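Dropping the structure in here first, questions after.
Take a look at chain A:
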Amino acid sequence: MSNAFIAFQKNDDSRCIVEAILEDNPNAMVDDQPSMVKIDVPNRLVIKRETVEEKMGRAFDLQELQLHLITISGHLDETDDEFTLSWNS
Partner candidate 1 sequence: MDMKASKKLGLKERYTLMTRDLAWDTTYQPMDKVFPQTAYEGIKIHDWDKWEDPFRLTMDAYWKYQSEKERKLYAILDGFNQNNGHLSVTDARYINVLKLFLGSTPPLELMAARGFSMMGRHMQGAGPRVACQMQAVDEYRHFQTQIHSISNYNKYYNGMDEFAHQQSRMWYLSDGKSFFDDAITAGPFEFMVAIGFAFEYVLTNILFVPFISGAAYNGDMAAMTVGFSAQSDEARHMTLGLECIKFMLEQDPDNLPIVQRWIDKWTWRGTRKLASVGMMMDYMLPKRIMSFKEAWEMYVEENGGALFKDLARYGITIPKCFSQTIEEKEHVSHQSWIGFYMKPQATPFHTWIPTPDEMDWLSEKYPNTFDQYYRPVLEFFDAQEKAGKRFNNQTAPMNCQVCVSTIKFNEPGDPMEMCFRETTYQGEKFHFCSDHCQEIFEHEPEKYIQTFISSHQVLQGNCEPEGVDVNAPDFQPGKQILDYWKLDKRALGDFNGSEDQKNFAAWREQATKN
Partner candidate 2 sequence: MTMLKTLAPYEFKSRDALENYKGRQLVYINWERHRMFSRPFVVALTPDTPFSTIIAQMAECFSYHPDWAQIDWDKALWQNGKNSFTPDRNKSLAENGIGHKDLIRFRTPGLDGIAGTGY
Partner candidate 3 sequence: MAIDLRTVSITPLRQTFGHLARRMGADKPASRYLEATMDLQPVENYHYRPTWEPERDIFDTRRTAITMKDWYALKDPRQYYYGAWTLARGKMQEIAEGDFDLVEDLGLAAAYPAAGKERALKVFLPLRHVAWGSNLNKAYVSSYAYGIAMSQAACYASMDQLGVAQYVSRLGLAFNDLDALAEAKTAWLQGAEWQELRRYMEDVMVGQDWFEVLIAQDFALEGLLYPLIYERFNEKLNAAHGPVFSMLTRFQREWFGETSKWLDAVLKACAADNPENKAQLATWIKAWRERALVALKPVAALAFGDEADAILEELVQNLTARAAKAGIAL
């Protein structure tokens, strides 16, 4: 099984996003690097708008991820409610 991953610049918004990812992806692994944080999840990584909103305490549009992203790995599927990265293998 391959890992899907996503990396963010470290800031207050991305801290909430990372928390949301950890909650929604029980197998997530966090890799802390200078000024950035990378999260790997076997096969499928999902970011749910609702969970992020909960963590942030405000409305959140998944397209706001654009502001903090550094890199991703996996096929991307984006809807109004979920941002998913996955491998088919």
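The rule is short, and it goes like this: contacts are C-beta pairs under 8 Å (C-beta built on N, C-alpha and C of every residue); 3 or more make two chains touch, one makes a residue touch a chain; residues count from 1.
Selection rule, in plain terms: all candidates are chains of the complex that A comes from, given by their letters.
Being a predicted model, the structure only gives us computed values, none of them experimental.
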{"item": "Chain A in this complex - touching candidate among 1, 2 or 3", "value": "1"}
{"item": "Chain A residues within the candidate 1 interface of the complex", "value": "2-5, 7, 9, 33-36, 61, 63-64, 66-76, 78-80, 87-89"}
